[in-house]
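Everything below concerns the one structure shown next.
Just one protein chain is left out here, and the rest sit where they should.
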Amino acid sequence: MNMKMNANVWSLNEGELRTPQMNHVIMMALFIGVGVVVGTFGSLAVPLGFVSAFWPGQAIQSVGCIWFGMWGGIASIVFPLISNAIAGSASIAVSLAYAPGNFLQGILAGWAFRFFKCDPRLKSGKDWAVYTVFGGILCNAIGAAWGVMVLRMFGLISPSSTLTVFLGWSIGNTVPSFILGAILLKFVSPLIVKSKSFCKKYWA
Amino acid sequence: MGKIIEINHLTWQYTDTEKPALVDVNLDIEDNMFIGVCGPNESGKTTLVSCIKGLIPHNFIGSYTGEVRLFGKNIRDLRAKELAEYVGFVFADPEAQFTSMSVEEELAFGMENIGLGSDEIRERIDWVAKITNLENLLDKSPYDLSGGQKQRVAIASVLAMQPKIVILDEPTSMLDPMGKDSVFNICARMKEELNMTIIMVEHTMDRLARLSDRLILVHNGKIERYAEPEHFFENVDELVEMGLNPPASIVFLDQLKRAGLYEGPMTTSVEETIEIAQSICARKESVQ
Amino acid sequence: MESVQTKKMMKTLLALIPVESPLYSFHPVSRLLLFVITGFIPLFINMPELNFMFAVVVLLLFIYSKVALSSLKMYLPVILCAGIFTFLTFIFFPGKDPDYKVIGHVFGLALYDQPIMNAFIAYSKILALLLSSIFYFSTNRERDILAALRTLKMPFVASYVLGLSLRSAGMFLEDLHTVREAEQARGLDYAAMKFTDKVKLYSMYIIPLISLALRRSDEISNALFVKGYSLKSSGKRADYILTKYRFSASDVATCVVLILLLVLIVYFKYRYQWFGSDHSLFQYVIK
Partner (left out) sequence: MTNVIEVKDMHFAYRDGTEALKGIDLNINSGEFIALIGQNGAGKTTFAKTLNGLLKPSQGYVKCGGIDTNQKRVIKKLVREVGYVFQNPDHQLFNNEVGKEIAYAPKNIGLSDEEIEERVNEAAAVAGIKQDYLSMHPFFLPKGLRQRVSIASILALRPKVIIVDEPTTGQDYRQSVEIMEFLKKLNEERGHTIIIITHEMDIVAQFAKRVVVLCQGKLLLDGATKEVFAQPKILEAAYVKVPEATRMAQALTANGVSKDVLSADELWIQFQEAIGR
């Protein structure tokens, strides 16, 4: 059964209509729930206050956007708002300011997988390479840059520590999120690509 | 009594499956009936009731031929909201169907969907909580209740919408015997006092057989039997062969019949069967 | 399952709170506003002592609302680590400024006055914000948050998604617990595991959790359909649960006071440069 689809999971079958369904909305909500748990756990396990380092929540963002397109993108924005509040790792104002960074940090991998036509099940070297670059390194660099900028703006870190915090943040996040993300893609994607909730396009 | 559900030549196949789940099904159901649906797993019971509710084809992907009519209207033309006004549906797993964090909201949710106003909702919550004995639990989270209570909440939330038809898909499979009894009692009252039509899918046949006006036997995607209980149980062997478990009292009556000791109808009441057995004993004694 | 003791308490998102907590005489919107306003105020205040006072006020609110303070224990590591981290970044990366004065030495590093002051400012803000956020989630249930948002006319779909995600987070934690028990029943001994194995194990939990989510999403979308809800039917709907809450005079007063407070703080800060760090007591302490 897989063989037929193997060519490219993103291409539509003949006559296939894809429209956003209730299912997508529900899956997004449940996925936000997963993100809240992972994000809160991550923030509490390595408690650095507002600075995020060694935060596995980022994996949920990348993987969510690969699987569920923009639904994953919305989840990427919403779940950190909740998990930051519960873990006490950012106030509402700071959290809101993080939102665009969170979105970028997630959707980058979603876009890259669709653009380069990579298989979410990480079947080839190309899949791995794209995931490593876009879902591991670049997204965390962008996210960390945004985050550090926000913290500077609110005066919560010292000006001259900006670069160090940025490096710590992006490298620190890349490690756990890369591992968790790879596990998710490798082991859970086979289930997801067969499910109704999987989005070949951005909304369906 | 008019036909409220008409199924004509319905065939349905889920995508990703090799053969259709329902094959050329024809079925009429009349108003204010208690219909029991039984059959082995994977035979098409749930699919059949999903078609009556309109979950199929609205919420599933697959190929659909034939038609289902509710009160004369083709189900494909009805939207979720209208369908909810006609038909209520209770799932096997109560937790899977909760939408809210308090019992009260859970009851209100469906009524909000079909467009009732707040005052009406309040009245109906009071009414339905009384019927299902949930008055003291309104403020609780539905997740914190016992199995039987959870299923009562699920039924109440459907009942509150006052649909004409209520479908229950294995509503008691997770409940203890007393919890099962309470669900069956509520359903019987819904039929008697509220004139609803009840369609219930169940594995255990004893309680179902006792309450049903008619029983449907689904096998391999077809309706094999659709009859009043006394006729339904005329061929017990075939039911056993299909892997079903007819009530012990029916099996006993069947044995009496074969032995030539009894010729009356196949009653589903245990009390009547006991009386029949006692009268046979009495006859034997008087002969001796 | 319920014990006598828990009957009088209700579960909020983070803690337990008595059913008759005085906070519950306020409308959810007032409580939400309190959360939002207190989430902003410390950002405008650069006098650490004011922010620390603010934190004390929030602690008093905890006591007023009768939250068990033991639930705060979980946050001690965050409070401590955030402090250490903040001070370390300002100590190790003070930046350069000719006005800086050396006030001491640690491990051969010079301590400068202004960076230390900034660290105090940053940390006092973090502490105040953290407590106000914990306060909100310790005193509100999911339905209070939803009631507040719906009163503020948030679309039903959005509030439903939010509610479902909060609930699903709870479900996942329960699932996680069961999965861990199932692992133990299959001979896994956590105590005997190496750290790296534990990390791998934690990551692997995500697999059954998401599998369960996949099944649930089908069940839930069926359940919604059955109850007459669909994305397209965006007609007017009564919001029954909101009729349970009343926006009283004290709510109006509270909201006005809260908004006024924020406006005044912003006004005095930018018009008269109040709440700056120059006149902070901490300046004298550092010197």
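As written, the chains take the letters A, B and C, and residue 1 is the first residue of each chain.
Rule of thumb we're sticking to: a residue touches a chain if its C-beta (ideal position, glycine included) is under 8 Å from a C-beta of that chain, and two chains touch if they have at least 3 such contacts.
Just so we're clear, the structure is a prediction, and the values are computed from it rather than from any experiment.
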{"item": "Neighbouring shown chains of the undisplayed chain, as defined at the top", "value": "A, B, C"}
{"item": "Among B:61, B:227 or B:274, residue touching the chain not depicted", "value": "B:274"}
{"item": "From C:102, C:185 or C:249, residue that would touch the chain that is not displayed", "value": "C:185"}
{"item": "Residue among B:23, B:194 or B:251 that touches the chain left out of view", "value": "B:251"}
{"item": "From B:23, B:92, B:131 or B:194, residue that would touch the chain that is not displayed", "value": "B:92"}
{"item": "Positions on subunit B where the hidden chain makes contact", "value": "39-42, 92, 146-148, 170, 173-181, 203-204, 206, 242-245, 247-249, 251-252, 255, 259, 270, 273-274, 277-278, 280-281, 284, 288"}
{"item": "For subunit C, the residues touching the chain missing from this view", "value": "1-3, 5-6, 175, 178-179, 181-189, 191-192, 204-205, 207-208, 211-212, 214-215"}
{"item": "Absent-chain interface as seen on subunit A, which is shown", "value": "187, 190-191"}
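Going forward, only the chains that are shown with their structure count from here on.
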{"item": "For subunit B paired with subunit C, centre-to-centre distance based on mean C-alpha positions, whole Å", "value": "46"}
{"item": "Subunit A and subunit B, separation of their C-alpha mean positions in angstrom", "value": "44"}
{"item": "Intercentroid distance (Cα basis), subunit C paired with subunit A, Å", "value": "22"}
{"item": "Overlap residues in subunit C, where contacts from two or more other chains coincide", "value": "160, 164, 167, 216, 220-221, 224-225, 230"}
{"item": "Per-residue multi-chain contacts in subunit B, two or more chains", "value": "59"}
{"item": "Complex contact set, residues of subunit C against subunit B", "value": "1-2, 11, 141-143, 160, 163-164, 167, 216, 219-230, 232-233, 235-241, 243-244"}
{"item": "Subunit C residues within the subunit A interface of the complex", "value": "13-14, 35-36, 39-40, 42-43, 46, 74-75, 77-78, 80-83, 85-86, 89-90, 92-96, 115, 118-119, 121-122, 125-126, 129-134, 136-137, 157, 160-162, 164-173, 176, 199, 203-204, 206-207, 209-211, 213-214, 216-218, 220-221, 224-225, 230-231"}
{"item": "Subunit C partner contacts - residues on subunit A that touch it in the complex", "value": "20-23, 25-34, 36-38, 40, 43-44, 47-51, 56, 78-79, 82, 85-94, 154-161, 164-165, 179-180, 183-184, 187-188, 191-192, 195-197"}
